[in-house]
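Here is chain A:
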Amino acid sequence: MDAKILLSRLFPTGFDVDFDGQFFHGTGESARGKVAIVGSVDAAPIGVELAFRMAGDVLTVVRDHPDRPILLLVDTQGQRLSRRDELLGINGYMAHLAKCLQLARNRGHRIVGLVYSEAVSGGFLASSLLADRCHALPEAQVRVMNLPAMSRITKIPLERLEELSTSSPVFAPGVMNYLQMGAVHSLWEGDLSQRLAESLDAPAEGDVRREWGEERGGRKLARPVAERVRHAAG
Partner candidate 1 sequence: MRDWNTQARNRQARLARAAALARANGGKEVAAADAGALLEAVLEPGDRVCLEGNNQKQADFLARALAELNPEKVHDLHMVQSVLALPEHIDVFERGVASQLDFSFSGPQAGRLAKLVSANQIRIGAIHTYLELFGRYFVDLTPRVSLVCAQAADRAGNLYTGPNTEDTPVIVEATAFKSGIVIAQVNEILDSLPRVDIPGGWVDFVIQSPKPHYIEPLFTRDPAQISEIQVLMAMMAIKGIYAEYEVNRLNHGIGFDTAAIELLLPTYAESLGLKGKICRHWALNPHPALIPAIEAGFVESVHSFGSELGMEAYIRARPDVFFTGPDGSMRSNRALCQAAGHYACDMFIGSTLQIDLAGNSSTATLGRISGFGGAPNMGSDARGRRHASPAWLKAGREARAGRNLIPRGQKLVVQMVETFREHMQPAFVEKLDAWELAESANMDLPPVMIYGEDVTHILTEEGVANLLLCRTDEEREQAIRGVAGYTPVGLGRDRRMVENLRDRGIIRRPEDLGVDKRLATRDLLAARSVKDLVRASGGLYDPPKRFRNW
Partner candidate 2 sequence: MSSYYEASARERLHALFDRGSFHEFLPPSERVVSPHLVQLDTPAAFDDGVIVGRATLDGRPVLVAAQEGGFMGGAVGEVHGAKLVGLLERARDEKPAAVLLLVESGGVRLHEANAGLIGVSEIMRAVLALRSEGVPVVVLDGGQFGCFGGMGIVARLCDAIVMSEEGRLGLSGPEVIETTCGVEEFDSRDRALVWRTVGGKHRYLLGEADAIVADDISAFRAAAIHLLDTKPDLSLEALTAEHERLGARIEKFGALRDALDIWSALGVEKPENLPLLEADAFRAAVDGKRA
C-alpha cells in the first residue's frame, strides 16, 4: 500500500507528515490523540543515516512530547549492505535506535509498529520488531531470506525447504508465519484507525511475544525454555 493512502486510512481526521527521500515523519490525529509517526517508503535499506534519523525523531518526541505514542511505519528490504556502513558501525546505529525506543517505552510512550509493505531481516529487527506490538497488513511481506538463497547457503535442497515450509512456520517467508510465531500480534484489516486505537488501548505488558507464539502453535519452545532457564535451580 502506498504510504500516503495508508496514512489517510490510519488518520482519517488528519495527519501532518513530511517526506524526505525514503524517510518520513510527522504526526497523526488518532482517536486517542496525537500520534508521532516515523517511517520509510520504497523498501528502504536501513543504513546508518536512516537509523540515526529515526533515533533522532524518537528522542525529539521523548524530549518534547511526553506520553505521545509512537507509530513505526517502516518499509524496508533490510539493512543496507555496504562496507562503508559496516565501517561506521551500522549495528551500533540500529542499537541506538532500539535504545531510544526503550527510553520512550520506559517513559510511558506506547510504541506501535505496522508492517505495511516489506520487513526483512536486520531492517525488521531495527524497527517494527522493537514496538510493544507489531502489526501487519495482510499483504505485507516479512522474511529473513528467500528460500532459493537459503537453500544455497544451507545446502539443503530447495524442494525440501519448500515442502517443509507448508507445514512449518519456522523458516519460510510469510507474514502468516510471523503471526503464528507471535512476532506479529495481528493483521490489520478494515478500519485501520480503529485498529490503531485498539493497539494504543492495549495494556503495556512487556515482551510477551513468545506466549503468543506458544498459544498460536508456531513457537512452542521459546517460552518454556526461557522459563526453565529463568527458574532453574542453582
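On how the list was made: all candidates are chains of the complex that A comes from, given by their letters.
In this section, a contact is a pair of C-beta atoms (placed from the backbone, for glycine too) under 8 Å apart; a residue touches a chain by one contact, two chains touch by 3 or more; residues count from 1.
Source: prediction; values computed, not measured.
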In-complex contact partner of chain A, selected from candidates 1 or 2: 2
For the chain A and candidate 2 complex, residues of the former touching the latter: 48-49, 52, 55-56, 59, 62-63, 79, 81-96, 98-100, 102-103, 106, 121-122, 124-126, 129-130, 143-145, 150, 153-154, 156, 160-161, 164, 168-172, 177-178, 181-183, 206-207, 209-210, 213, 219, 221-223, 225-232, 234
